[in-house]
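Only one protein chain is missing from this complex, and each of the others stays in its spot.
== subunit A ==
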Amino acid sequence: MNQPAKAKTDLRDESRQFALLVNSVTDYALYMLDPSGVIQTWNPGGQRIKGYQAADVVGTNFSRFYLPEEAQAGLPERNLRTAALEGRYVAEGWRLRQDGTRFRASVVIDPIWEDGELVGFAKITRDITQRHEAQEQLLQAQRDLLQAQKMEAIGKFTLGLAHDFNNLLTIVANCLDLISLRVKNGGVAKLIDTAQRAAERGALLTRQLLTFGKGQTLVPEAVDLAALMAECEAMLRRSAGDAIALTVEVSRGLPTLSLDKAQLEAAILNLVCNSRDAMPKGGTILITASARQTRDPTLPNTSERPYICLSIRDDGSGSEADQQARVFEPFFTTKPIGRGSGLGLSQVFGFTAQSGGFTELQSELGKGTRVSLCFPAPEH
């Protein structure tokens, strides 16, 4: 009873068993390499995972599956050497498919020895992209949670801190005021002025911490820019210091805006302080306001509409282009440690964005900086 049809499905022939096994596996790329890494065999798993047919790859070096930079750095050869020396190479890494896309690979390389001689390698690759992505998502979720917890802790801490610290600053500022009422002396007046400036900067710092510690909701009220600037011009002048000529040119008659006044003041003071720090040898700061027909560059597909823009311009050191992309990030600072909290510009950016507007930064190394806060003009 020796029928040919039966012989075809006979699994007792060892080499046929092996061929059937390898060719039935579609979840793993199973193939053999010669000692130098040239591909000798291929299976449907390899085709499914990497996209290549056997004819495309057999006879070529397996380094083609590596990312170009890793292949160039000699990683494929190094991995073969590791397998030969240590008896096995196991790792995860990024590999390329035929269409050029990347996949996350779990890779095993086993050396094949025959009579003490290395005749090649058995290579097993599995596509673990999905698992990898799930792990990454989980990690990201954990990081987000940690970040949220951190912000919450900072929030609680700063709330308490701001309360106490602002009380202390109120005492300091009012004692200084009372001293200045009693002591009429030019030298003392100058010292009092300096101390007041320090107190105001302290107040700005607590305000900024509060903005970051707690998700800030704005309380908009009617703001007339000319009136606001008249109110805080003296404070800005004090913050800028004697070496800097600060000019405010904000004409009356601009439309009234609906903005959070405290945050707007903080934004202006932040920008003035930044300008001051950019001009250690003195210089000029010009604050202007104008109506402008423009579009919000952060929103795609929007048409031009009227904006009211408040600009703070200095003739200081300016900043480099690569720094400009990052200046609005929280805690990013170009200032030396101890000179800046890194919260200033991100407060400015966050505030304008939350108010429905945008911030514009123009800066050139050696030519000064202009920051414009653009708020949508009220519709009529």
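The working rule: a contact is a pair of C-beta atoms (placed from the backbone, for glycine too) under 8 Å apart; a residue touches a chain by one contact, two chains touch by 3 or more; residues count from 1.
Convention: contacts and distances are computed from a predicted model.
Between the names "Response regulator", "NADH-quinone oxidoreductase subunit J", "Nitrite reductase small subunit NirD" or "Energy-coupling factor transporter ATP-binding protein EcfA2", the one given in UniProt for the chain missing from this structure view is "Response regulator". Remark: the omitted chain is touched by one listed residue; of A:134, A:175, A:291 or A:365 this is A:175.
Remark: the omitted chain is touched by one listed residue; of A:219, A:291 or A:365 this is A:219.
Across the entire complex, the residue among A:64, A:95, A:207 or A:370 in touch with the chain not shown is A:207. Shown as candidates are A:36, A:142 or A:167; the residue that touches the absent chain is A:167. Within the entire complex, the positions of subunit A that touch the omitted partner chain are 159, 162-167, 169-175, 177-178, 181, 199, 203, 206-207, 210-211, 214, 216-219, 260, 262-263.
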